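Not every chain of the complex is shown here; the ones you see sit where they belong.
Chains: A and B, in written order; residue numbering restarts at 1 for each.
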Amino acid sequence: PICPNGSGNCQLTLEELFDRAVKLAHYIHYLSSEIFNEFDERYAQGRGFIAKAVNSCHTASLTTPEDKEQAQQIHHEDLLNLILGVLRSWNDPLIHLASEVQRMKEAPETILWKAVEIEEQNKRLLEGMEKIVGRVHSGEVENDIHTPWEGLPSLQLADEDSRLFAFYNLLHCLRRDSHKIDNYLKVLKCRLIHDNNC
Amino acid sequence: LPPEKPRIIKCRSPEKETFTCWWKPALDGGLSTNHTLLYSKEGEEKVYECPDYKTAGPNSCYFDKKHTSFWTIYNITVRATNEMGSNVSDPHYVDVTYIVQPDPPVNITLELKKSIKRKPYLVLTWSPPPLADVRSGWLTLEYELRLKLEEGEEWETIFVGQQTQYKMFSLHPGKRYIVQIHCKPDHHGLWSEWSPEMYIEIPTDFRVKD
């Protein structure tokens, strides 16, 4: 870290902030994939959930880049705000995911642990992204991009198939959105820090 | 008789920008059969036809950049039609994010070096496959190498993460080794083929003087 001589305050460089954000986003997506795969193997085999899980993520209304060109053309401040918006949109569902998974019949320890770990690390990444946006953003950090989640009742449905589908869909969306965040941060890091020469 | 049900064999993307699907044509009992690939994308009612039946050869459909989206589920079917009727394959759900299979790494070099304490070690370096744009950060590749003694049976496989260089420390002096490397997108996708076999001989005089 740069510790300016004599001044009472050292500061992390933008590169260091991005390095940590990329590593953390990579880790969160790794966990999200693992928890999805474990849940899919244990609870979703043969239930045809994939066909139903189409276009039902609570963050679908956030228009995010869907290919390389879109990811490269979007202004970095807009992409940073989108990342913040997706992260904020997951705060609430992740809190409930962690508590609802604990209520599931013999939910394996590994799924339980991951749900709690993802919730904690997501909050941590949000803290870091707000710091990065604060550094990069000329103006005030935009706080409005955020999509509400009304999925809690479906996680508590009595009918097992519907309840399991609600979990499946939430984990499917978590895997997708965490992968987007991981990918966008890698693109932004290469663009802003390495001049597109990673 | 109308044709039997065709079957979509697989879909692959070599560089996370375009993708191709291949199908197994329906048995046509001698009548000339025509195949049509149809797809719809998550969140849209519209059904599209394959944009390009040519580029990737027979019984294939090539989706160029304009027709390729990520984090979106494609519902793909193939319909076989002859003069007696038609038959549709089962739907094939694809999110291109999960079907990326890159080409093998290139420019592999093997170099023998001596550490400060005269221990021999092997430095391997390589480059990502040319098609893969890792510079922009859109695609991030991970690598795995394997090596074995020329006359040996068992490969030793080592995952090296995103590095494009690796130092091998524990080598038999006087032996010949075979080395190969392959790669995969981080998180999702499939391992590439192994790179062509490369040979390296560890000189005997590398024996450490006790």
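Points worth noting:
The rule we apply is simple: a contact is a pair of C-beta atoms (placed from the backbone, for glycine too) under 8 Å apart; a residue touches a chain by one contact, two chains touch by 3 or more.
All of these numbers come straight from a predicted model, not from anything done at the bench.
The shown chains stand for their kinds once each; the full complex in the file has the makeup A x1, B x2.
The rule we apply is simple: only the chains that are shown with their structure count from here on.
Averaged Cα coordinates give subunit A a centre that lies 27 Å from the centre of subunit B. Touching subunit B in their complex are the following residues of subunit A: 26, 29-30, 33, 50-51, 53-55, 60, 64, 66-69, 71-72, 176, 179-180, 182-183, 186-191, 196-198.
Looking at the complex, you find that subunit B touches subunit A at residues 16-17, 42-43, 65, 68-73, 75, 91, 93, 97, 133-138, 140, 186-188.
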